[in-house]
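Next up is a structure, given as structure tokens.
Missing here: one protein chain of the complex. Every other protein chain is in place.
Chains here go by letter, A and B, matching the order in which they are written, and residues are numbered from 1 within each.
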Amino acid sequence: MDWVVQALNGLSMAALLFFLASGFTLSFGLTRVANMAHGVFYLLGGYLGLSAFKVTGSFWLALVVGGAGTIAVSYLCERYLIRRTGENELAQVLLTVGIVYVIADIALFIWGGDSLTIPPPAFAEGPMDLPGGMVYPKYRLLLIVFGVIVGGLLWFLYKRTQLGAIVRAGVDNREMVNAIGINIVRLFGLIFSLAAFLAGMSGVVGGAFIGLYPGAEWEILILALVVVIVGGMGSLGGAILGSLIVGLVDSYGRWLFPELAHFMVFGPMAILLLFRPSGLFGREA
Amino acid sequence: MGSRILFVVMIILALLAPQVLDVFWVNTLIQILCLGLLALSVDLLLGQTGIFPFGQGAFFAVAAYTVAILQVRLGQPTYLAAPAGLAAAVILALVYGLAVRTSGVYFLLVTMAMGHIVWGVSVRWVALSGGDNGIGNIPYPQIGSFVIKGASPYYYVVLTVVVLCMLGYRVLIRSPFGVTLRGIRESESRMRALGYSVGAHKYVAFLISGALAGLAGVLYVYFNRLVSPSTASLHVSVEAALMVIIGGSGTIFGPFIGSAVILILRNYVSGHLVQWMTVMGLVFIVTVLWAPDGLLGLVRRIRIKESGRLRQKGSRRA
Partner (left out) sequence: MTENAIEVADLTKSFGGVHAVDGVSMKVPCGERRAIIGPNGAGKTTFFNCVTGRLIPNSGKIFIFGKEVTRLAEHQRVAMGIGRTFQITNIFPKLTVLENILLAVQGTKRQKWVFHRSITSFAESQARATEELNRVGLAHRVSHTVQHLSYGERRQLEFALALACRPRLLLLDEPASGLSPGERQRIAEIISQLPRHITIILIEHDMSVAFGLADQVAVLHRGSIIFEGTPDQVQANSQVREVYFGDV
């Protein structure tokens, strides 16, 4: 029985990871910018959502405000800061780290240092009875369902729409897309915004699950990075598979070997990186 | 010639410092030296070899924890614990060095993850590391019956070690090995076409860098007399990188200048301003966008402009 509970834990974690990793992998795959601020966008989205919830009492509004607020901040960063770094990967990493420090500190000032959560909507509260006499939090089950829905939507967008085709082409060959005459700057901006929205939204959704606290911006970033590295940069399928692997390994790892929990996730990742740097589905770097 | 005079002047100032400054500033100087050495270890890879590590804190922390465990838990003397700390860092570097098989952003992410593993172990393996509380009450370093107690004496110990490291580093970067690293930084493909095993050189550079970071950790732990998971946190590695960028990458003094800037910001500004992390972040952003060569780079640019102007004046006179 416990095994099933842990599997559900892993799957719900995987859903959250997928929200974070999918944005990052598409963003990095297309723009080649490793945006370290992705983790702090989670936090920002969650905090903004929390404030919206406190004012209105609506979880759905919190979701919207969290996502939209994050897009706004992300846009400002991209337009006025990140764009200045051109193609200098090193500078991008350092710059976005600086942005993390600033946003995280301001967030600390506004929302304080305690771990905060957003209460889930009424219909999602409480436990649910599952076959076999098991009881499991409704919210986590809904998270899994939500993950599947978002995953399906993204997959559809990515594989079946023209926009998705352009993004896929861009991931494969950036210069080519530019040459065809597509406004690459606007495309990049769009992807950045999508990634920020997913991150901010997962802050609201994950806030009810993991919580919002100073330091989360780094922990979340690293988890998302592990997923993206395992799955392969720029691959949506890789993000799905990577999330599942990392979520389940993390869950079972914490349960079976609590002292080595971190190593369980990062060890295989580091080893994978050394022998297949492009990840499971990534193209050769 | 000018830089040699400057170096001597700095040594003299450094030697006199404890006589004129109060304990707070002497302690700050010790921190500047220790973390500057950590930053130097980053720059050996970043400025010289062209690869960006984001997890040097791992070696720093492993060395510190080893010293702490040996002295506090196992009651070992300094002359065993300190070298053991250094050795532990080198052993970790032998394993983590495999990271050089990746490059660019991937190398950054792998080293970041590797650093995070050390942090994770320090938090969760409570029996070994003391968990969140860490290991405290680390005794003063003692050689034979000679105890190094107090800020000033320890300052001189640290200063000596760091100056020796800087001199050794200088020899290293002027040697064939050092020039090889810079060649790798400039063009790996060219180096391979000239017969160099690029991977082997990077690996050795990584080992040396890990050793330097470990040495910095050993020096730091006797100063701080406490080691905790924060010693292994990402912040330490990020700050080290920031110090390199602010001071000037590819130089010997740069990492230490950067260290001074960051520590003065942290120790002094944080006492007056709650939002000092925001200031730190802004310094980061400003440096990356407008002074990517760091303070030493700015100095160099000013000097070039000056000498250009002088040359123009000279030619006009002729």
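Simple rule for what comes next: a contact is a pair of C-beta atoms (placed from the backbone, for glycine too) under 8 Å apart; a residue touches a chain by one contact, two chains touch by 3 or more.
Keep in mind the model is a prediction, meaning the values are calculated, not measured.
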As a test of the contact rule: which chains in view would the missing one touch?
B
Tell me which of B:38, B:118, B:151 or B:191 is the one touching the absent chain.
B:191
Which is it among B:125, B:140 or B:177 that touches the chain not included here?
B:177
Contacts of subunit B with the missing chain: which residues?
171-172, 174-180, 182-183, 186-187, 189-198, 201
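Criterion: only the chains that are shown with their structure count from here on.
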So in the complex, which bits of subunit A are touching subunit B?
34, 81, 84-85, 89-91, 93-95, 97-106, 108-109, 218, 222, 225-226, 229, 258-263, 266-267, 269-270, 273-274, 277, 285
In the complex of these two chains, what residues of subunit B are touching subunit A?
52, 54, 98-99, 101-106, 108-110, 112-114, 116-117, 119-121, 123-126, 234, 238, 241-242, 245, 274-275, 277-278, 280-285, 288-289, 292
